[in-house]
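Only one structure is covered here, and it is reproduced in the block below.
Every protein chain except one is present and positioned as in the full complex.
Now for chain A:
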Amino acid sequence: MSALLDVENLRVSFPTRSGVVEAVRGVSFTLGRERLGIVGESGSGKSQTGRAILGLTPPHATVTADRLVFDGTDLLAASEKERRTLRGKRIAMVLQDPKFSLNPVMRIGEQIMETLAAHGRGSGAEARRRTLAMLEAVQIRDPERVFNLYPHEVSGGMGQRAMIAMMLVAEPDMLIADEPTSALDVTVQLQVLSILDKLVAERGMGLIFVSHDLRLVSSFCDRVLVMYAGRVVEEIAADRLHQSQHPYTQGLLNCLPKLGQSRHPLPVLDRKPEWAA
């Protein structure tokens, strides 16, 4: 399997008043047309890894890598214009909360059509037809109606499906899903996940699934990267998670609640400085 994305020694650092903070410190992995999960607690650098691949790191931050190649294109050497052409068309991203990630003053249909227009994939009637088809593909039953709604007029689950439609309508090869279900109700989470799963499988896309929910990631992905303090501490196949070697991964697993078992005292996650070294 040829690699879609090849990341080697990726580093993202932010200058702050108290010195340079390294959010991502030497992350390496490759991704084919598969589903890769990145797990970690808040501030472990998982989101910044995704954003660096898309080129959405804030301008004051520095991104370096030995290799950052997407399908033969060296992302670090590419111009801003080339990277913009890749965004949306070949690599897309689903964000966490549709309440904030959809523009509140634009109709949903308009926002989806905009993705097509940005990449010259038809305008007018053709773009509208494709948008409606995409809304149907994310299992919105009444696409004509939702097309004309504003983001505040739909539920969280519906909003997130619109978000997925907006990001997949230009048929990218790779999708970065940054906590796509964390802001949703538990009952809606599974629905949205199964839609995402189906679309990714049907279209043969590569998926990077960023989440703090280890169990969700292990049931949904083929492979899991566990991140801690900006580093990958363990890479493991999702179905072999219970055989994990690293104490941090074991600690995360141990934190999961178990049915029919009272746990006193609750297990506390170990954070050893040498793991971050």
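FYI, contacts are C-beta pairs under 8 Å (C-beta built on N, C-alpha and C of every residue); 3 or more make two chains touch, one makes a residue touch a chain; residues count from 1.
Simple rule for what comes next: contacts and distances are computed from a predicted model.
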UniProt lists the protein of the undisplayed chain, choosing from "Fatty acid desaturase", "Peptide/nickel transport system permease protein", "Glycine--tRNA ligase beta subunit" or "Polyamine-transporting ATPase", as "Peptide/nickel transport system permease protein"
Quick one: which of A:Leu132, A:Met166 or A:Leu252 touches the chain that's been left out?
A:Met166
Contact residue for the chain not shown (choose from A:Asp97, A:Asp197 or A:Asp213):
A:Asp97
Thinking of the whole complex, not just what is shown, which of A:Arg11, A:Arg25 or A:His119 touches the missing chain?
A:His119
For chain A, which residues reach the chain that was dropped from this view?
51, 54, 56, 84-89, 92-93, 95-97, 100-106, 114-115, 118-119, 144, 150, 152-153, 163, 166-167, 170
